[in-house]
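First the structure, then my questions, so here it is.
Let's look at subunit A:
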Amino acid sequence: MLLAAADAQISKPEEFQVKAAYLYNFGKFISWPGSKSGTSFPICVLGRDPFGSALDTTIAGDSIDDKKLVVKRISSTHEADDCRILFVSSSEATALKEILLSVQKLPVATVSDIPGFVNQGGMIEFVLRENRVKFKVNLAAARQSGLALSSQLLKVAVEVRDTQGKQE
Partner candidate 1 sequence: MIRVRDSLSRKLTIMNLMVSGVALVLASLAFFAYDLITFRNNLRTSTSIQAQIIGENSISPLIFNDPDSAQKTLSALHTSPHIVYGAIYTANGTFFAGYWRQDQPKHPYALPAQALGSQESSRFAKGQFEHTHAIYFQGKLVGIVYIRSDLSALHDRLRSYGIILILILSASLLAALAVSRVSQRRVSQPILRLAETAQQVSREKDFNLRAPEAGDSDEVGALVQSFNEMLLEIQKRDSELQEREQQFRTLADSIPQMAWMAEPSGDLFWYNHRWFEYTGTTPEQMKGWGWQTVQDPERLPQVLAQWRISLATGEPFQMVFPLRAGDGSYRDFLTLALPVRDARGEIVRWFGTNTDITEQRRAEEALRRTEKLAATGRLAASIAHEINNPLEAVTNLVYLAKKQPHNLEKFLQLAEHELDRIAQITRNTLGFYRDSASSAAVDVSEVLQEVARLYERKLQFKRVTLAPEYGSDLTILAYPGELRQIFANLIANAIEALPDRGCLRIRASKTRSWRNGPQPGVRVTFLDNGSGIPPEIRKRIFEPFFTTKKDVGTGLGLWLTANLVEKHKGLLSIRSSIRPERTWTAVSVFLPFQPPEQ
Partner candidate 2 sequence: MQPTPATHPMNDWQAVSVPQLPFLGSPKWQPHFSSKEDGRPDREEMKDRRKIIVIDDEILIAETVVEILKEEGFHAIAISSADDAIEMARTAPPDLVLSDVVMPGMTGVEIGIRIREIAPQCKVILFSGQAATMDLVEKARRQGHKFEILAKPIRPEALIGVVRRQFSQA
């Protein structure tokens, strides 16, 4: 029952299991504006899906705010309109700027594990700290999209930025 198995290296599947869980849980700590409607709660994955079945398994049958969670895999941001959460896979690292630009006005929570994501205007960026999956948060980006992030979320974030699209 020790706190940290710090020396053990986290494996990829584990990592994405956790990330999937986090993705799912983010949904509980983010509030979308009223304009966002829809009968389901889609979590979209843009690019190559690194979760495998983890995300599907995690959200299976669950709902947030009575909206059924679904996983949507999309290949372009055009399909991201009704996404609540959009995970940008690291396969899209090169097109990051364009992706962010096209969705920055949309009430979509952008999450990625691409390094520097939040610097580029992404809302939540997965990072690994001591073999543990953590995340950074860009409040301004969220604000810009009209999303509110619970303080609870911010609490556990390793870093919280509140600058407007400041580029590193």
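We take it that contacts are C-beta pairs under 8 Å (C-beta built on N, C-alpha and C of every residue); 3 or more make two chains touch, one makes a residue touch a chain; residues count from 1.
Inclusion criterion for the candidates: all candidates are chains of the complex that A comes from, given by their letters.
Everything numeric in this text was worked out from a predicted model, so none of it was measured.
Visitor: For subunit A in this complex, identify the touching candidate from 1 or 2.
Guide: Answer for subunit A: candidate 1.
Visitor: Per the contact definition, I'd like the list of subunit A residues that touch candidate 1 in the complex.
Guide: By the definition above, subunit A touches candidate 1 via 1, 3, 18, 21-22, 25, 28-29, 64, 132-135, 150, 152-153, 155-156.
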